[in-house]
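A protein chain is absent from this complex, but the other protein chains hold their places.
Let's look at subunit A:
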Amino acid sequence: MSGVRHRRHPRAERAARVVSGRTRPRYDMAGGGADVVAPSGRRRRDPRNERARLLTTGREGRPRLVRAGLSKLAAASIATVSSVSKKIRIENPEFLIAVIPDMIDGRLDRFDRQLLGAARKLADAGGGAVVVLGARSAPPMHETLGQAGADRVVLTGADGSDPEARVDELVTLLDRLPPRHVLLSESEDGADLARRLAARTGGALAAGVEVLGARQIIRPCGAGRQERASEPASLMTLAPDRIAAWDGAEHEILPLEIENVAPTARNRVQVGALRAADPATMNLGVAPFVVAAGRGVTDFDGFRATVAALHATPGASRVVCDNGDMPRTTQVGASGTVLDAVCYVAFGIAGAPQHLQGLGRVEHVVAVNTDLHAAMVKRAGLAIIADAQHVMPVLCEMLAKERQA
């Protein structure tokens, strides 16, 4: 044996790795970067360290291992690419595809994005451009529209209060463009507008298109028992949740030279502002927020007061309706109403399978129940294991206090 034999000194190694400035001791196991030298003098591989050196951030922030040894370089190039993503410009389109989104509350919602995705599909098949006909009253949203796949934006003046004036304006604008296809959504407002446009122009309308391609569209007819496959029509409405939104690169919105149209009021039809329904009397099947009582509730006057304070629609389980404590119309479940609510609060309901069937499409459930193992507690986003009869009056009081303040 020649030379000095290196001995590891674990305590010293550990002390060298301490990260200072913390109350609890922390050790930087990846730090240093130098490989450990074994007692025999050979360098020992440190797989963790190697991996850390190779690790870079790839597309969409996903970890990526660059094994070519150019990790730092690669990281830099990826970073520059992702930060300066190129916008797609369509300068001289072959044709135009017009999209008339609903823009409820001046926002681009899911269905509007799907509409733009469909328009992109038609436009990209032949080098076309997508024109959005949006209301001028909405806030400027060129960036959002560009991300959703629009190439041009035309602002229209008329709002929904006079549908005939809106149609007049749109018909004139579409005459000036003129687009190859016009797309609307088969929502309440979009469906109405599309039919008004079709009646005014006398053209055909493909309503509720479910499959859309550049060559073929398919839409249901014959009471939903048949479908008709045909070429894309000049005016189409798209069924919701059928065609994916655009998720490619952002499009650049270029200016479009078009003469504005001054809307002329006709005043034969006047549509007023939306009035939300009174939750106390509205139909349980469409109510957005339902508060229901089960067997755990005994004081129904208190329950009704709580429901009124929460500004919700009252519901009940079957037992409560059978006892006559709540009217039969409020029953939730298989033999009652199936809810379409956003939120459901269950006071003293254990959650029989027949009752849970009534919560088919409810997103958020709050359960107040004494039984920790109840089915409703499992279904709930917020479960409170307490007596509903004690919680309700306090809840009522707190809401009343807030209202007074």
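Note that in this section a contact is a pair of C-beta atoms (placed from the backbone, for glycine too) under 8 Å apart; a residue touches a chain by one contact, two chains touch by 3 or more; residues count from 1.
By our rule, contacts and distances are computed from a predicted model.
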Looking only at the UniProt record of the hidden chain, which name from "Putative NBD/HSP70 family sugar kinase", "hydrogenase (acceptor)", "Polyamine ABC transporter substrate-binding protein" or "Electron transfer flavoprotein subunit beta" is the right one?
"Electron transfer flavoprotein subunit beta"
Please identify which residue in A:26, A:51, A:87 or A:110 touches the non-displayed chain.
A:110
Of the candidates A:141, A:154, A:320 or A:395, the residue in contact with the absent chain is A:395
Hidden partner chain, touching residue among A:5, A:86 or A:275:
A:275
Need a quick check: the contact residues on subunit A for the chain that isn't drawn.
110, 114, 164, 188, 191-192, 195-196, 198-200, 204-205, 207, 210-211, 220-231, 241-244, 268-277, 282-283, 286-289, 310-312, 342-343, 345, 363-364, 366, 368, 372, 377-378, 380-386, 390-391, 393-395, 397-399, 402-405
